[in-house]
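Just below is one structure, and these are the notes that go with it.
The complex appears here without one of its protein chains, the remainder shown in place.
First chain written, first letter: the chains are A and B, and each begins at residue 1.
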Amino acid sequence: MLRLPRFRYLRPQSVAEAADLMAEHGEQAMLVAGGTDLLPKMKRGQMEAEILVGLGHLAELRQLERSDDGGLRIGAGVTLSQIVHDAALARLYPGYVRAAALVSSPALRNAGTIGGNLCVDTRCNFYDQSYEWRMAVGFCMKKDGDICRVAPASKRCRAIASSDTAPAAMALGATVTLVSSAGRREVPVSALYEDDGQFYLAKAADEIIESIQLPAATDWSSSYVKVRRRGSIDFPLAGVAVALKAAGPVIEEGRIVITAVASRPLDVSEAAEPLVGCTLASLLEGQRDELLTGVAASAARPAKPLDNADLHYVWRKQMTRRGVEQAVREAATALLARSA
Amino acid sequence: MNLSPATHDGQALHVVGKPLPRVEAVGKVTGGTLYADDIDLSGLLHCKLLRSHHAHARVLSIDTSSALAVPGVVAVITGQDLPARYGIMPTCEDEVALEHEKVRFVGDPVAAVAAVDEAAALAGCRAIRVEYDPLEAVESIEQALLSPGSEPIHDYAGPANIHRLAALEFGDVEAGFARADHIREDVFFFEGNTHLPMEQHSATAQAANGHVTLWSSTQNPHYVQRILASVLDLPMGHVRVVAAPHGGGFGGKCDPFSHEIVVCKLAMLTGRPVKCTLTREEVFYTHRGRHPVLMWVRTGVDASGRICAMHFRTALDGGAYGSYGPASTLYTGALQTTTYAIPAYRFEGARVFTNKAPCGPKRGHGTPQPRFALEVHLDKIAEEIGLDPVELRRRNYVKPFTRTVNWLRITSCGLEEVTDRVLEASRESRRERRPGHGVGFAVSSYMCGAGLPIYWNKLPHSECVINVGRGGVTLFCGATDIGQGSDSVLATVAAEELGLSPGDIRLVTGDTGLTPVDLGSYSSRVTFMAGNAARMAASRMRELIVAAVAEEEGCAPSEIEVREGKIGRLMFEEAAVLAEERLGTLSSHGSYSPPADIGGRYKGSGVGPSPAYSYSAAVVDLDADHCTGEVHVNKVWLAHDIGRAINELAVRGQVEGGVYMALGEALMEAQVYRDGLHKQPSMLDYKSLTFLEMPEVETILVETVDPEGPYGAKEVGQGPLLPVIPAVVSAVHDALGVWVDEVPVTPEKILKALDARAKGKEGRFGPKSFPDVPYPPLVKVTPPDAAAAAL
Partner (left out) sequence: MSASDDRDVLRLSVNGVEQALLVGPYTTLLELLREDLRLTGTKHGCELGECGACTVLVDGVAQLSCLVLPAQLDGAAVTTIEGLAEGSVLHPLQRAFMRSGALQCGYCTPGMILAAKALLDANPAPSREEIRQALAGNLCRCTGYASIIEAVEDVARSAS
């Protein structure tokens, strides 16, 4: 049986106390919410911490409330399952809910939180292995070693951004509230990430995600397409989140975020510009297929999958293009249905 | 399902054929069943193995001193403590429990630590210092054969790393090709895959008074007992191996394993019970799974599509050790003839060593790979000569009660029926046409137990003892229920004979200390062989009791009815007491040995013969996306000639499970390596189908009532897997017009085949050529003459 290394578990009574504990213990401590990402990695020696500061029990992280601007503020400790089973949320933010619904398996979503999901470690099949396995290859830059096994010439780790909800949240223009002993700040979700597989989070290690704010969804709809081998359990091999705005029959604005094809989710919304001015109907009835293909191609251009995940990296890039086409169609369909 | 009326030899059947729940089901649904890792003994120590992190290296030194200093560590052993070589097959005893001279794959065990808990044992392992001198590693069949001048993996295999060669010719193949109107050659590759039982292997040993007892998640307690006795240097009678309730095997728990030997040794050394449970990653290294096989096949047919001659070549990637390799090699050539009447047949096979986890038997042992190649090859011939692929097959089907060119005895054979039934059931779907939609068909056959044991001996293959005392019936048999339902089969057979219900029979199985021999749960042998032994024992018991009752009642035994818990007018319990009063202890026995004349008499003839063969036909309906290469299987129809279903529910379960495993192998399962390391030793990365990928399966059972099977029963554990893999490939071809001659059929392979076609090349993905293998001169075997061929 794989077992956890020893650690101390601290159970703060509030987010503020958790922030203080993080400040006090510095590098020795890590936050844990559902534990579904952290614990397997600790079992395999990919992550080490002498102290875990637990967040899962904090009721203040489990609130869901409307904000003044008509948006929604969701506590970081809300589980993925809660998101999935919230019918109102699914109406307003179908892309985000879909992304949450496609994370791993049902039991895992019962434990996994949306805050933990935003911080989920980057993945690589040279790294997501046991200590003994990694020792056999001589370790790698991300943990215990010094070179990258996938791209030996690379100066940085190229592990893959693997959160499903991060791109969906970015496409919505969501923000997160970060709390530390030094204070509180609100940043766009996109500002959480660095294109570096090893140091993939742009926030400080002791900053706690308190909540995620989804802006009002009036006239917007969204979608998320996930590419993977099986319909369950698997991480994304490519993911595409799309949000489209249309008050009437014509698209006014579009956002596209792709993931699992770089070390951070990539906002490629410029690629959506040609969609502006298209009617939803023309897009869905196949009259603008060429335009859509063009959008997909330029959206997928920055995708640089490498040979460190399931299936072939060329295929993953191809599938990113397909994913963009499908996600745009789905978002457009939802908008059309809403206007009808 | 449409089963034949429940009678056998004119006698009504009462429990045989009924869809009854498994006899051990209550323990499994309540959590009460104790699997190997659930066993706890007082003073139990926990063991961990230190494994090589080199694919190929000489071991220069092993320093265990600091391991012994780790708190909680009780004992550390290395290869010095267990020097004896062993192997499941006497012809390749090339393993030791712990290697101290040379390691041959990443994961090869080199030392073992026993400690008060697993964490301490692991810390102990990490404290051991091993000095290695790395050697060049061999990763593929081609690389092995190139004899790179580097050190051979095993000295006995020579510089080309060839473990085993075979070359056989039955009939005049050249003449056959000469008279053929059409000849075709194809090359195929089957990527290896593994069993992935849900249960990770576990073994616990206890030693006292010079005796050792091992509880293990093994399929073959008898063979493990033999190897333990030899490696531990104990008399056979001092070794008891108990097959614990089993969390899935599929062939992966057939070999004697390091951890089993090591816990015995550590128990002997420490005087305390010792347990070793493998992690999932270690299960991938323990492997013994499906061999990667390269195949080349050449077939000549006449103008009407009848096969004139076939030449089949295989090259197996065996991994680092022998395991069942000699048998695996021959199996890649043995059963082509049990579905098609091939008048002249040549088979050349080779197994090479590579520095990867050792391959061995997995469901269908050595035959799914050639079956895939053969069926797809026939599809291509049919396409080329413009004949319907089903018709081509029908023209070549073997007939019941005949003998094949390689001397295999065919008895009951439902090939025609399974074909008819599966086509009938899938008719509507086959009519449907939409872009990307495809349907594929294939047939297969499998053995009901190997005709010969793994090591040469003349013991019965299966024995049963039935004791009746104090009104209760206890059946003792060495067979092991690995989830396939063999306990239920034994109980059902005994209950049928004794007029009881299966739940009335107490079973003691899979325990070499308590039960008479049964060779093990492999080669689909248990229902046929142990079932016959149980039937013999039970009918003898019935005769004893009936005779006593007849005497009491003053009538002829034939007038005594045995049914529904009664023997004549007496309740079974009363009748049993009566018989015991008259006869003393009531004990009966039965045994089974396969008939002697079921195979040929040439070198290599030991592989293939079986007292009967099951037959299966599959239709696969799928949609394949020409843009993404993704495949969605809509439905599978599987018709299976079961001879007779002893338990319809269990049979259906085996069919559905076989189809499940086949779809996994056809579409995603693969044991892949990179830089000498297993690329994905986890349940997340080794892909097996979830609920969401599994299509509907329509099972059709055909009962041909085999003359020698118990109540006519044949096997179902392995056969239904076989036709599904080629049927998937065939359906993809039907859908997109391209051939993927390499399993698993992944999206990228489909896209590459489509791409090749778009570029004006052959719409195909697969190996381009077959390597040069130094096959030996052919052993020419005269086929049976016309008289012998018609039984």
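Brief remarks follow.
The criterion applied here is as follows: a contact is a pair of C-beta atoms (placed from the backbone, for glycine too) under 8 Å apart; a residue touches a chain by one contact, two chains touch by 3 or more.
All values reported here derive from a predicted model rather than from experimental measurement.
Among B:N161, B:N193, B:S682 or B:T704, the one in contact with the hidden chain is B:S682.
Among the residues B:D40, B:D181 or B:E762, only B:D40 touches the chain that is left out of the figure.
Among the residues B:P152, B:G251 or B:G483, only B:G483 touches the chain that is left out of the figure. The set of chain B residues touching the chain not shown comprises 19, 21-22, 24-35, 37-38, 40, 71-72, 116-117, 119-120, 195-200, 245-250, 279-280, 482-485, 649-650, 652-653, 656-661, 682-684, 688, 690-692, 694, 696-697.
Where chain A meets the missing chain, the touching residues are 1-9, 11, 32, 34-36, 39-40, 43-44, 52, 54, 56-57, 81, 104-108, 110-111, 231-233.
Following the convention adopted for this analysis, only the chains that are shown with their structure count from here on.
Those residues of chain A that touch chain B in the shared complex are 1-3, 125, 128-130, 132-133, 135-137, 229-235, 310-312, 314-315, 318-319, 322. Across the complex, chain B meets chain A through its residues 51, 53-54, 106, 118-119, 277, 279-281, 627-629, 668, 675, 677-682, 684-685, 687, 689-693, 746-748, 751.
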